[in-house]
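Let me begin by handing over the structure; questions about it come next.
A single protein chain has been removed from this complex, and every other one stays in its place.
For reference, chains read A and B in written order, and residue numbers begin at 1 within each chain.
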Amino acid sequence: MVDKKEIEHLSDLIKIEIKDPQKYILQVEQILNYFERLDKVEITTEDLLRQELTHDDLREDKFVPYGENLIEKLKKTKENFVRAPKMV
Amino acid sequence: MTKIGLEIHCQLTKLESKLFCSCKADYRSFEPNSNICPVCMGLPGSLPILNKKAIEKAAMLSIALGCKIPPKIGFFRKNYFYPDLPKNFQITQYNAYGPTSIGYDGMIMIEDKEIKIRRIQLEEDPGRLVYSGSSEKTQITLVDYNRAGTPLVEMVTEPDFENPKQVRIFLNILADLVENLDVADPYLEGAFRVDGNISIEKGNRVEIKNVGSFRDIEKALHFEITRQQSLAERGIPIPAETRHWDEARKITVSSRSKEEEQDYRYFPEEDIPRIIIEKSLLDNLKKTMPESIMSKKERYINKYGIQTQVAEVLSSDKFYSDLFEQSHTERNAKEIANLITTDLKGFADTKEQREQLKLTPKHLADLADAVLNNKITRASGKTTLQEILKTGKPVSEIISSLDLGNVDDESSLVKAIDEVFIEEQKAVSEAKQNPDTINYLVGKVMRKTKGKANPSLTLDMIRKKLDSQ
Partner (left out) sequence: MTLAISISQYIQKLRDGEFSSEEFVAKTLERINKVEKNLHAFISINENAIEQAKQIDKKIKAKEKVGSCFGMPISIKDNICTKGMKTTCASKMLEDFVAPYDATVVSKLKLEDAIIIGKANLDEFAMGSTTEYSYFGPSRNPWNTDYVPGGSSGGSGVSVSALECIASLGSDTGGSVRSPASFCSVVGLKPTYGLISRYGLVSFANSIEQIGPLARTVEDVAFILNIIAGRDSHDNTTIESGAPDYTKEIDIGVSGKKIGIISEMVGEGVDKDVQSATKHAISTFEKLGAECIPISLDSAQHSVAAYYTLASAEASSNLARFDNLRYGFDFSVEGYEYNSYISKVRNNLGPEVTRRMLLGTFVLSAGYYGKYYQKAQKVRSLIKSQLVESFKKVDLLLAPTMPILPFKIGEKIDDPLKIYLLDINTIIANLSGIPAISVPFAMADGLPIGIQLFANSLQEKQLLQSAYALQKTTKLPEVPI
């Protein structure tokens, strides 16, 4: 199920340039094969694990300025924009 | 059959803070990247903290649009890379694995057409891209994250619209609705964005994005229908694609077609637990939320006997309905409703007109009562209203200063009638023969008295005079 094309597709989705896909093909396939066992498990239990909150527990809608000039601590231009590569 | 569906993104501009952090929801007045914090900047280790009021506002909208609300709502991640997306995923809602968004399966009636609302979901707005650089080599993109994390509701309709006019009516109702509910100001720049999808008979579905103002959507849809129809006439198949609206040229242009649909790999956002939407919360919202347009309309019709057309206009405009609520009594409700929807409309429609309006609820009440009490005719009422808009003076003052008061006493009327009978002898003899033409004489008396003569009394007196001759 895992071939070079699949690795290329995945690496495009995840935006990681993979110079030698061959190296990953075997390992990813081996691990996915290991995951196959999940398919065979008979499950009837309900979803017990989702945490829940009531609407009351939530944050009040108040504007609180961050208080520090955060952009100064990050990568930025003179005018305080963040630079990104050109979009095609 | 033409089928049109809409996807509307509406910012919750009435909130104070962003959806997942306490930065300001309204980013418009800030210097670049000065309305940010670790959360909305997607810094490592930051976590989203959900805004309580966003749930309330979105729930109110769901209720007003007749949607079902699930007992527990949840959030999902939509994963893709883009520079305006600080985490390179958007926290949104998603119903493919079961209904967990704030509203689904709703409906709104426009005229006689049922428009189904597929879903309403809460999500965060990305930042904004600013382009710069002139030469090929130095071109980069600049990003401002002030808007990142601003709360949005996305509303998706079924493709139930049959023509662009219905779309326009719907959007106007929707804009009024969000304003009426105090959920958003749809007229703020960028606050109300509409994408559409459209297919004509036997054609593929085409998406239209980037329609700047929601007033432009009708133009865009018209253009698109024409474009598709001309293709069909020539036997050319209409490709399924995404097109964007070119504001300047007023046409739709094919966007770069993607070979495959983006795989967003939706999965649950576990940093936000499921939120239990208790019945008590919904009941409370229903009680305290501004009355829905639908229910206002029904109330106007049933309680005050206001005509349907009038009730529709009155209920769907928050400003006018507020004016009505503040001025009416049981007795003059119908009169005030008519005053607003026929005489005032056109003079208090825009934001500036409303801000500078000299007319107050008391004016309306006094004016309506004056007409109902036969102090002035309805025609004089129109004149009075114009004067109010100009000067803001009290109704009684205007009536006396412009001498608009009805001429009620018989003696003054007798004089006017006698004069008319002398001036209009031909009409008088005609009226003797044909009673239907009496109104001409009434009209002449009205004119002579500058519209102040009591019309029914005048008619009576003219009849008597004709009979006596």
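Of note:
Heads up, the rule we're going with is that a contact is a pair of C-beta atoms (placed from the backbone, for glycine too) under 8 Å apart; a residue touches a chain by one contact, two chains touch by 3 or more.
Since we're looking at a predicted model, the values are computed, not measured.
In the complete complex, the hidden chain is touched by one of B:107, B:140 or B:276, namely B:140.
Where chain B meets the chain that is not shown, the touching residues are 38, 41-50, 77, 79, 81, 83, 86-89, 97, 137-138, 140-141, 143, 263, 265-267, 270-273. In the full complex, chain A touches the omitted chain through residues 2, 6-7, 10-19, 23-24, 27-28, 30-32, 34-35, 37-39, 41, 43, 45-49, 51, 53, 59, 68, 70, 73-75, 82-88.
Definition applied: only the chains that are shown with their structure count from here on.
Between the Cα centres of chain A and chain B there is a gap of 40 Å.
Interface residues of chain B facing chain A in the complex, by the touch rule stated above, are 15-17, 22-25, 31-34, 36-38, 41, 49-56, 72, 74, 81, 83, 129-131, 133, 139-145, 263, 265, 273-278, 281.
Residues of chain A that touch chain B in their complex: 13, 15, 50-56, 58-66, 69-71, 74, 76-77, 79-87.
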